[in-house]
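Take a look at this one; I'll ask things after.
One protein chain is absent from this view; the other protein chains keep their places.
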Amino acid sequence: MSATLKRKIHEIVFEADTKAGKTFDVVLLILILLSILVVSLESVYTINKVYGVALRWIEWVLTILFTFEYILRVWLVNKARHYMLSFFGIVDLLSILPTFLSLVIVGSQSLLIFRSLRLLRIFRVFKLGRYLGEGQQLVDAMRASRAKIIVFVSAVLTVALILGTFMYLVEGAENGFTSIPRSFYWAIVTMTTVGYGDIAPQTVIGQSIATLLMVLGYGIIAVPTGIVSVEFSAKKNVAETVSTQVCQHCSKEGHDADAHYCKYCGHHLL
Amino acid sequence: MSATLKRKIHEIVFEADTKAGKTFDVVLLILILLSILVVSLESVYTINKVYGVALRWIEWVLTILFTFEYILRVWLVNKARHYMLSFFGIVDLLSILPTFLSLVIVGSQSLLIFRSLRLLRIFRVFKLGRYLGEGQQLVDAMRASRAKIIVFVSAVLTVALILGTFMYLVEGAENGFTSIPRSFYWAIVTMTTVGYGDIAPQTVIGQSIATLLMVLGYGIIAVPTGIVSVEFSAKKNVAETVSTQVCQHCSKEGHDADAHYCKYCGHHLL
Amino acid sequence: MSATLKRKIHEIVFEADTKAGKTFDVVLLILILLSILVVSLESVYTINKVYGVALRWIEWVLTILFTFEYILRVWLVNKARHYMLSFFGIVDLLSILPTFLSLVIVGSQSLLIFRSLRLLRIFRVFKLGRYLGEGQQLVDAMRASRAKIIVFVSAVLTVALILGTFMYLVEGAENGFTSIPRSFYWAIVTMTTVGYGDIAPQTVIGQSIATLLMVLGYGIIAVPTGIVSVEFSAKKNVAETVSTQVCQHCSKEGHDADAHYCKYCGHHLL
Partner (left out) sequence: MSATLKRKIHEIVFEADTKAGKTFDVVLLILILLSILVVSLESVYTINKVYGVALRWIEWVLTILFTFEYILRVWLVNKARHYMLSFFGIVDLLSILPTFLSLVIVGSQSLLIFRSLRLLRIFRVFKLGRYLGEGQQLVDAMRASRAKIIVFVSAVLTVALILGTFMYLVEGAENGFTSIPRSFYWAIVTMTTVGYGDIAPQTVIGQSIATLLMVLGYGIIAVPTGIVSVEFSAKKNVAETVSTQVCQHCSKEGHDADAHYCKYCGHHLL
C-alpha cells in the first residue's frame, strides 16, 4: 500500500476538515450513540427478555467494527505507543474490551458504558477549536483554584465526619444512624442539600444538629462558587482587555487592546 | 371599514401606550389568568365532579373569545404570515386549539396550559421597555456563554451516565437500581442535589460512590454560576462605564462616560 | 410630668447609645426571646400537657409588659401616627394582639411568633450603624436587580407550570400526579432542587421530563446568583474606589479615593 493512500486514510480517520473525514466522524458518533443505547436497553429486564438476542447481536457487530477501527488507528499513526497511551487511545481500548470480557464474566458488558467517553469526539466534528477552547478554559480555571478547592473539600469532609459522629451518639441505631460510616454518609447527604430522607433525625437534639448542618451546607456552597467566579473573571479580563501585541522598541507586552503607544517607553505600537 | 378605524383597532389590540390599548391588554391578561385557573381546577377530581359543567362552559366561552381575538390579529396586521409564524402568533394559536381538540381526544384540554405562555404579554403592559430589556440581557448573557454551558452539561451527563452504570453494577436490582436508564436517572437526581429518596444506595460501596457524586454535584454547580456571573459582569461594565458617544472627527466609539477628548485622535468630544 | 423627664425616657426606650438605653434594649431582647421560646414550647403536646398552665401565665405576663411598652412608645413619640404606621410600630402591635385574640379564638396565640420580627431590634444594640448599613446594602442590591429577578421568577413559574402539566398528562393520578396544581407543586419541588420525594415519577417518559427539569433547575440557579453578585460588586466598587469628595472649583464628584487633583478641571482637591 502506497504512503499516499495511508496518508489519505489517516486524514479521514483522524481529522474532520475534509468532507470524507467529517462523514467518518459523524458515522462513528452515531454508532457510539447506538451502542450506548443498546447497552442501556439490554439492562432493562423486560426489554432484555424479548429483544435480548437481537441486542447482543448488534453489540457484537459494533464491537467488531470498533475493534477494526482501533487496529486501523494503531496502524495509521507513526508512533503507535503514543496513541495507545493517550486519553482517547485508552478510552478506545476500554470501549471494546468489556464485550470480549463478557464471554468470561457474565454481566461485564455493562462496562461498555465507557463508550460514552468516546462521545467527547463530538467536539471535533463541529467548530472544533471553539468548544475545545471553552473546555480548556473551564479546566484552566479549575486548575488555578485547585489549592483552594482541596482546602474547601477537606473542610467539608472533616465537618461532616465530626457532626456525623455526634449524630451517631445522639440519635443512635434505632433512628437509622447505625454506625459512624453511615452517619458520615447522612451528613454528606445533608450538607450537599441532596436530602434523600432515607435516614432522617427524630430527636430534638438531632434535628438541631441537622439544622446547623443544613444552614452550614447551604451557606458554604458560596465558597467554591466565589472561587470559580473569580478565576473565570480573571481569565476573561486578561483575554479581553489585554492585547497580545509586543512593543517593537522595548519588547514589553500587556498593552490594552486599544492602546496606540507603548505604555512603558512611549514608542508607537505597530 | 375605513383604514383609519382599522389603524385605531390595531393600536388598541397591539399596543399598550393609549388608555384603550392598556385596558384591552389588562382585560386580556385577566381572561388568560382566569382560563389557566379553570384548566387547573378542572384537573382536580373533587372540584371537577361538582363544578365540571360550569368550568367547561367558561372554558368554551373563553376559547371562543380568544379565537375571535386571534382572527382579529391576523386580519389587523399587514403581513399575516409574519404574525402567524412569530413566537406570540404560534402561542396564540396553541392556546385555542386544545379546546377544539378535546372534542376528538378526551383530556387534551390540559394542553391549554400553553396559555400561560401568553402571560408573557404582561411585560408589555407595565414599563414595557425596561422589563423586556432586562429579559434581553438575561438571554444575551446566556447566549454569550452557550458554548461553555454545552461543554458543562455534556460533562455532567457523561459523569452521571458512567457513575450511574457503576451503581447499577454495585447495587443491583434488589436495591432499586433495576436498569442503566433508571440508574442514570438516580445519578441525575443526586448530582443536581434534588435527592427524592425513591431510590437510595444501601451497600457501603454504593454509598461511597453516592458520596463522591454528591460532593461533585455540590461543587460543580459553581461552574455555571461562575460563567453566568462573569457574562453579566461584562455586560454591565460595558453598559455603565462606556458611553454611546461617537467621536465626530474619527468616528470611533467606546469612550469612557466621563471622557472629554477622543482617546484615539485627541479631538474634543461634543 | 416635665418635658425633660419625657425626653429622658424617650432616650432610654428608643435609643441604645446611653448605658440605660442599652440595658433597656438588652432586657427587651431577652424577654422577646423568652416569649418566642414559650410560644414554641406551648405547641409541643407533651410539654403543654405538663407545663401548660405555667407557660400560659408567663405568656400573659409578657404580653402585659409588651402592651405597656407599646403604650409608652405611642405616648413618647411626637407623631404617634408616624410610629404606629412604621414597620416596627406594626410589628409591636402584631406581637401583642394574638394573646388577647386567643381569648376568643382558641389556638391563635401561635401567631405570637410574629414577635420574632421584633428580634430585628437586636441590630440596634451592638454596633448599630454597621449592621444596619450592611442590611441596607443587601436590600439595595436586591432592589437594583428587582426587574431582573421578576423576569427570572416569572420564567421559573411558567416553566414549572407547563412541564408540571405535561407530567400530569404523562404520569397521571396513579403515580401521585392527581391534578395540575399538585403537578405544579411537584415541578417547583424539583426545579428548586428540594426534592421531598413524596411525589416521584415512575414512568420512563416522566423520569425523562424530570431529568430535564432537574438539569434546568440546577443550571438556572446561576442566574439570580450572577445578578446579585454583579450588583454587590458594583455597590462595593463605588463604595471603595470612589471618594465622596466634591471639587470646590467645578463642584463635580466621583473622584478616585486617592486622587489629589480634580480629573475634570485640574483644580487641587482639598
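Letters A, B and C mark the chains in the order given here, with residues in each chain numbered from 1 onward.
By our rule, a residue touches a chain if its C-beta (ideal position, glycine included) is under 8 Å from a C-beta of that chain, and two chains touch if they have at least 3 such contacts.
Nothing here was measured: the structure is a model prediction, and the numbers come from that model.
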So one chain is hidden, and I want to know which residue out of C:T67, C:T158 or C:T192 touches that hidden chain in the complete assembly. C:T192
Footprint left on subunit B by the chain that the document does not show: 193-197, 225, 229
Which subunit C residues touch the hidden chain? 36, 39-40, 43-45, 107, 110-111, 113-114, 116-117, 119-120, 122-123, 130-131, 134-135, 137-138, 141, 149, 152-153, 156-157, 181-182, 185, 188-189, 191-198, 217, 221, 224-225, 227-229, 231-233, 236, 240, 258, 260
Residue-wise, where is subunit A in contact with the chain that is not depicted? 147-148, 150-152, 154, 158, 161-162, 165, 168-169, 173, 178-181, 184, 190, 193-197, 200, 204, 207, 210-211, 214-215, 217-219, 221-223, 225-227, 229-230, 233-234, 254, 263-264
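In this section, only the chains that are shown with their structure count from here on.
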Pair in A-B or A-C that repeats B-C, with over half of contact pairs matching by residue number: A-B
Angle (degrees, nearest 5) of the CA superposition of subunit B onto subunit C: 90
Based only on mean CA positions, could you tell me how far subunit A sits from subunit C in angstrom? 40
Residues within subunit A bordering two or more other chains: 193-197, 225, 229
